[in-house]
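Dumping the structure here so I can ask a few things about it.
Of the protein chains in this complex, all but one are displayed in their positions.
Here is subunit A:
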Amino acid sequence: MDAKLARFAFALLITLLYLFLLAPIIVVLVISFDTRQYLAFPPESLSFGSYAKVFANVKFISAFWRSLGIGLFVGLVSIFAGLLLSLALSRHDFRGKGAINFLILAPFLVPHIVLAVGVMLVLGPLGLLDSYSGIFLAHLGITTPYTVRTITMSLMAVDRRIEEAARVHGASPAMVLWRITLPLVRPGLIAGAVIAFLISFDEATISLFIVSVKSSTLPTEIYHYLEYSTDPQIAALSVILILISVGVVVVVERLIGLRKAL
């Protein structure tokens, strides 16, 4: 009897914790169907009106495609850079290895707002503010630490003897990389690309400092929209973004198993 009670209490606790964590998302979801022109909870009447407005908002739509393109490109380049860095750091000894390791870790430790100021001051003189190149570089800087992390984890799980066996049996170093190492670190590459994409797609702080009109991303558009108006359009857009993130995670889970990838 006591055991049953304990189990019930435990289940209740877990449910409450999840409710607490999910509450903001649930509120946003509900508000996104509200018909009023301001953000308030609970809604009075429900409709898909806000969603229709989001899809009719040219600024949001063009910023969405820009963010998607930037995210995909950043994801790809970031795993390429991450792969080279991981191979160098985990397979070779060289001078300055410690310094590079620290530099890669640095974006984890430095607050994004500080990074943003630094990135702005660097890109400014180069004439890269409000340009695609500028935002690519900025996003690469913050995503590469993650891809290095996931790829290094995968690389460390690869038994070196397997690569040696390939070499002994006739594979050149390039062939070993292409036929043995890359297929074996595939989970790390996919996880790295997904994380890099999601970070880039979601990044607001640094983007706000370095973009204005030409290369505005979805997060900066949302921020600017919120400065002037607060209506359920934002909630609807948030729901769409949540669905995209969940969709990406589900696809990865189906493809390779997220636990394996991370």
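What we mean here is this: a contact is a pair of C-beta atoms (placed from the backbone, for glycine too) under 8 Å apart; a residue touches a chain by one contact, two chains touch by 3 or more; residues count from 1.
FYI, contacts and distances are computed from a predicted model.
Participant: Leaving aside the chains you can see, what is the UniProt protein name of the one that's missing? Options: "Succinate dehydrogenase iron-sulfur subunit", "3-oxoadipate CoA-transferase alpha subunit", "Potassium-transporting ATPase KdpC subunit" or "Putative spermidine/putrescine transport system ATP-binding protein".
Facilitator: When "Succinate dehydrogenase iron-sulfur subunit", "3-oxoadipate CoA-transferase alpha subunit", "Potassium-transporting ATPase KdpC subunit" or "Putative spermidine/putrescine transport system ATP-binding protein" are compared with UniProt, the left-out chain turns out to be "Putative spermidine/putrescine transport system ATP-binding protein".
Participant: One chain is left out of this view; which of A:122, A:171 or A:256 touches it in the full complex?
Facilitator: A:171
Participant: Which of A:31, A:180, A:193 or A:234 sits in contact with the chain that's absent?
Facilitator: A:180
Participant: To test your reading of the contact rule: which positions on subunit A touch the chain that is missing from view?
Facilitator: Residues in contact with the chain left out: 159, 161-162, 164-173, 175, 179-180, 183-184.
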